[in-house]
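Of the protein chains in this complex, all but one are displayed in their positions.
== chain A ==
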Amino acid sequence: MSNKVIHAIYNDDDVLMDAVKQTRAAHHHIEEVYTPFPVHGLDKAMGLAPTRIAIASFLYGLVGISVATAMMRYIMIVDWPQDIGGKPSFSYIENMPAFVPIMFELTVFFAAHLMVITFYMRSKLWPFKKAENPDVRTTDDHFLMEVGVHGNEEDMISFFKSTGAVEVKVIEKH
């Protein structure tokens, strides 16, 4: 009983949005929504928490600029402060303009790549991962809302029929 889910399938994103709002209003718990493309405002309608990936990216950028600064300070100033074409290598700040291009690029490099890797890890994406779409049509032109069955199954089926679903299925999930 507890691991039964309803798959309500829609063929229009506007209908889906309305259905999501009605489902939330009726206090059914939406497990997941599968769509072939990003539906603007769907996360808000589902009440999902905003992403924090931008914050993560900012912090990765700080790591990047620290790595660049520490690396170049050690190599160019501390380890072997050679006179290369008259550039002042007495302290980091004196030669800093020459280091800025690398500081900038490493900041962007760390911020971008670590953010992407974070995204892959948090959304559990990797090569050879088994695809999770419950219905192949959801990658083409259909929208699927998965709702856990709690209480009366018949009532729920008729409820989702009334929200404009073109198909309502009850699935035993393992």
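Here is the rule we use: contacts are C-beta pairs under 8 Å (C-beta built on N, C-alpha and C of every residue); 3 or more make two chains touch, one makes a residue touch a chain; residues count from 1.
The rule is simple: contacts and distances are computed from a predicted model.
Its UniProt record calls the unshown chain "Quinol:cytochrome C oxidoreductase", which is the correct pick from "Pyruvate dehydrogenase E1 component subunit alpha", "Energy-coupling factor transporter transmembrane protein EcfT", "Quinol:cytochrome C oxidoreductase" or "Na(+)/H(+) antiporter subunit F1".
Within the full complex, the residue among A:97, A:127 or A:151 touching the omitted chain is A:97.
Residues touching the missing chain, restricted to chain A, are 54, 58, 86, 97-98, 100 (touch as defined at the top).
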